[in-house]
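Here the complex is missing a single protein chain, while all its other protein chains stay put.
Order as written gives the chain letters A and B; numbering starts at 1 within each chain.
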Amino acid sequence: MDFNDTTSEAEFRVEARDWLASQVPKREPGQAYAVRRGDDALLPLAKEWQAKKFEANFAGINLPKEYGGRGDTRVEQIIFAQEEANFVTPPTVFGISHGMVVPTLLAYATEEQKQRYVPATLRGDEVWCQLFSEPAGGSDLAGLRTRSERDGDEWTVNGQKIWTSGGHYADLGVLVTRSDAGVEKHKGLTYFFIDMKSPGIEVRQIKQISGASHFNEVFFTDLKIPDSQRLGKEGEGWRVAITTLMNERVETGVRPAPDFDDIFALARDLVLEDGPAIADDAIRDQLADWYVQTRGVQLTRMRTMTAMSRGQQPGPENSIAKVVNSSKRQRIAQFGMDLMDMGGIVRDRASMPMESLFQDAMLDSPGNRIAAGTDEILRNVIGERVLGLPREVRVDKDKPFADLAALEK
Amino acid sequence: MNFDFSDDQRMLRDQAQKFLTDQSPPRVVRDVLEDSAKAYDEKLWGEMAALGWMGTAIPEEYGGAGLCPEDLCVLAEELGRSLAPTPFSSSVYLATEALLLAGSEDQKQKYLPDLAMGETIGCFALAEGVGVPTPKNISVTASNGALSGVKEPVADGDVANFVVVLARSGAADERGMSLYLVDLDGVDRESVETIDPTRSHARLTFNGTSAELLGAEGEGWDLVQKIIDRAAVYFAFEQVGGAQASLDMAVDYAKNRFAFGRPIGSYQAIKHKLADMYIATELARSNAYYGAWAITTGAPDVSVAAAAARVAASEAFNHAARENIQTHGGMGFTWEFDCHMYYRRAKILSLNLGGERRWKDRLISQLEARNAA
Partner (left out) sequence: MDFTDTPEDAEFRAEVRGWLTANAEEKKPGAIYKAKYGEAALIPLSQEWQTKKFKAGFSGITTPLEYGGRGGTQIQQAIYDQEEVNFLVPRHIGSGIPLVIPTLLVYAKEEDKKQFIPEILRSDKLWCQLFSEPSAGSDLGGIRTRSERDGDDWVINGQKIWTSNAQHADLAILVTRSDPDAEKHKGLTYFYVDMKSPGIEVRPIKQISGMANFNEVFLTDVRIPDSQRLGEEGEGWRVAITTLMNERVSSGARPAPDFEDIFGLARDLEIEDGPAIANAAVREKLAHWYIQARGVDLTRMRTLTAMSRGQTPGPENSISKLVSAFKRQEIALFGMDLMDMGGGLMSRETTPMRAVFQEAALEAPSGRIAAGTDEILRNIIGERVLGLPREVRVDKDKPFRDLPTGV
């Protein structure tokens, strides 16, 4: 085992750190970027930062050079993410674009399309959204109903998507539709990418519990898509969607604040009834749990990387990170407020410790436990795909989708 | 960077697993559990000695294999998985490590070769009954090279040849503590009952017993911290092995036991329970790996790494062993099934080096110290 960098890794780390230091301020524990996820002002700032990274060759670190990447491995990508976490940079708005869409394009798009879209996406010039979830199908993605009908070289799409993050500013989207309701539910799906400016698309923002409006409803009325924008075969959309989703759970290790370091810093700074919070045994007990979880997730991810560097595919064990981190973030946010006692309810960036990080996260973190696979679905994934436990009794198999949809009514 | 054991180490693990599956099946553990006259399995100990396991981390010049702590961790995980009923942890993780850390050349020459061969068994005496041993309350005293007082429970104290004892040689503070080596021949010792009879424990009564300083006088407390840090990592591997075994048993049972016409593993109450056991075990494993690397390389944050490994592993094993019984329903509550052997071992391992509450506190202290540095 070696938790140290190799010589070339160390060199890369220094290069990354030096470059970051020349561009952005170093981050103190608890310090957050002035503009938060979900704020409208974030997009141009995030794009500007992404373009800088791209020009300095720190975008798409593990992606092929011919598509604008750096052509290194995931290890370098993670090293960069580790370093970047120590600086104050805009929260990314490219999670879907880079983490999910690019791998899908690389696997399914034509050469010409890859050349056209991947570099522009890595540079942050074009932002993508993911048009998967529908009112009737979130966890049960394959229950989606948005219809696509083929007419020669063109498809016509009608239906509705929901929870589309960034749908209101995205330039492009990846879309799963039902092209055949007469076959079993996973078999009648077809996958496309679309221009969000196309006629027939209407985007309506949804207000979240925090008050921010980061996700949307998207309505399609006779939206026309050229067949050339189909990814994968007709009726094989489920397979393409799985490629997109698999990459959703291979996280880079960026952890939205507050995490252990933030609550640890808060506990050291905050004075309670009989001294600093950190001296209180009950608080120490809590902190210890979060430390071993945080560290455990980081180290587990590193183990996965080693397995990948040996040529193994990252498996469903990646779900661990998401299950653990999203609940932890919510609990840390709430505990941080509890430490602030009677004043903990105030949500004011100007006056609150760490610019109201805990209060904001309390209202933002519930979404982490839902988006990209709910806690429950991920435990099913671990139970079934890692431990090999028998699946639930399914009542939605081996029947035409149309019959199922009728059943729910 | 490389976050896994090397190919050689993985081979060692496979060999150890195979050996223990053959030589330490549940029946062997059970024999020790059920036969109160049997403190450990001597045959198994002999076979392990023949493989040179006790000498894994002992330098070649003292008759060991000269491998590194990481290799010992590989073995520890397998010993934990199989619940091997031997004094390995006392002799190897504690007594041997104490000698390596603080022994004089003479002391090393005298003890290590026999320890490496498994011909001498060492143990480690810190606890003095119920409660937390601190410099203020340690009551075994040393004067003029003789010890007086009672240590209890001392793991393997009834079968060991010698013991490393923490005693008060001066004031009741950290600087007044020293470590001693005591030959157990002729020392008054008595087996005591604990919740895990597959690991024997004793009460040692010193009565002006002659003892030899290990390390400098007044350094005992600091040495104990270092010894315990390292032992915490080895224990963590045993705990991870035990947690994994508990999880494996539960998964296996859940696939095959039917209720209401379905395997119980298809019910989310069970499926999610097992997913949580898996998560806890993996997080503990990752923390333990880092601990192994930290003690091997002497990383600056070794104390943080050790405490994190210990906290995560104690929680994971206790949790997995407890919920393994639950998954088995009535069967899990029977003597006949092996679930309880893991439940007992989980608890005794999490107490032997001090309870979970205290290690969590220690972890935060170490983080504070690291931050201050």
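Note that in this section a residue touches a chain if its C-beta (ideal position, glycine included) is under 8 Å from a C-beta of that chain, and two chains touch if they have at least 3 such contacts.
Every value quoted in this text rests on a predicted model; they were computed, and no experiment measured them.
For the chain left out of this panel, the touching residue among B:Pro69, B:Gly291 or B:Gly332 is B:Gly332. Interface note: of B:Ser178, B:Ser303, B:Asn352 or B:Gln366, the residue touching the hidden chain in the full complex is B:Asn352. In the full complex, chain A contacts the hidden chain through residues 280-285, 392-393, 395. Residues of chain B in touch with the missing chain: 126-134, 137, 152-153, 192-196, 201, 256-263, 267, 269-270, 318, 322, 325-326, 329-330, 332-336, 339-340, 343-344, 347-348, 350-358, 360-361.
As a convention for this text, only the chains that are shown with their structure count from here on.
One simple way to say how far apart two chains are is to compare their mean CA positions; for chain A and chain B this gives 41 Å. Considering their complex, residues 1-6, 9, 75, 264, 268, 278, 281, 284-285, 287-289, 291-293, 295-300, 302-303, 305-307, 309, 317, 320, 323-324, 376, 378-380, 382-384, 386-393 of chain A touch chain B. By the touch criterion given at the top, residues 1-6, 70, 247, 251, 254-255, 262-263, 265-266, 268, 270-272, 274-276, 278-279, 282-287, 289-290, 292-294, 296-297, 299, 308, 311-312, 315, 357, 359-361, 363-364, 367-368, 371 of chain B touch chain A in their complex.
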